[in-house]
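Every protein chain of the complex appears in place save one, which is left out.
Coming up: subunit A.
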């Protein structure tokens, strides 16, 4: 089920905290300090965003972060250098759009990108504009180089599609908590519980994302059966505040670490609260 041992291990011991940040936001060096703060805060897997100019699946928070990073000169090669230089314990997953994967390096198709990603220590990929139907060549390259290919399951994903997606997924499945684009929300939708119910029979870790911003929400979602929580916009918001308020890199890193602890602890509380054994399907 998992190509990468590191990703499998991240979900093996209790709920996984999976934070996301845009690499290079607002600049290369600060960004490195921020990602390392997530690691200190308890991250099990870190999703590193490689910015694309047309991010159709992102809401305004992440979209603006992608623009900040691109404006500061982020490129796929600098992204890989960044991943190589990182000093973290968490498993690393790259989240980007397919055109960047497709165009990278010499020759046709996604293989050069995956080969380079593997060499820099990246363990998996999330590609929001690549549904299972178009993922054949990327799946092949990921298998060749031992990377996981994570797919997103949406509230609108129907049962027949779910089966097909589950045949192709590895590492973990990204459960989209509600319709729409990324972005922090106050409430976590009922669609989450419904989605988790539908996924119960599949033997792959389920990480819920879209809209999680507090420890309480993390607790609620893990108590509801999630194996992990994915948090993006709430963390990117902290980076954006740092830019707006001209805060020091250390101050922003501290905030990121603090929120990370809150989220991770929330997830662990949620896990402990599952007193009843999981119903067998």
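The rule we apply is simple: a residue touches a chain if its C-beta (ideal position, glycine included) is under 8 Å from a C-beta of that chain, and two chains touch if they have at least 3 such contacts; residues count from 1.
The working rule: contacts and distances are computed from a predicted model.
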- Item | Hidden subunit of the complex - UniProt protein name among "succinate dehydrogenase", "Tryptophan synthase beta chain", "Glutamyl-tRNA(Gln) amidotransferase subunit A" or "Pyruvate ferredoxin oxidoreductase" | "Tryptophan synthase beta chain"
- Out of A:33, A:179 or A:258, only one touches the absent chain, namely A:179
- Message: Looking at the full complex, which residue from A:154, A:240, A:253 or A:267 touches the chain that isn't shown here?
- Response: A:154
- Query: Given the contact definition stated above, which residue among A:45, A:114 or A:130 touches the chain not shown here?
  - Reply: A:130
- Message: Just checking the interface: what residues of subunit A touch the absent partner chain?
- Response: 52-59, 63, 67, 70, 75-76, 97-100, 102-104, 128-131, 133-134, 151-158, 161, 165, 176, 179-181
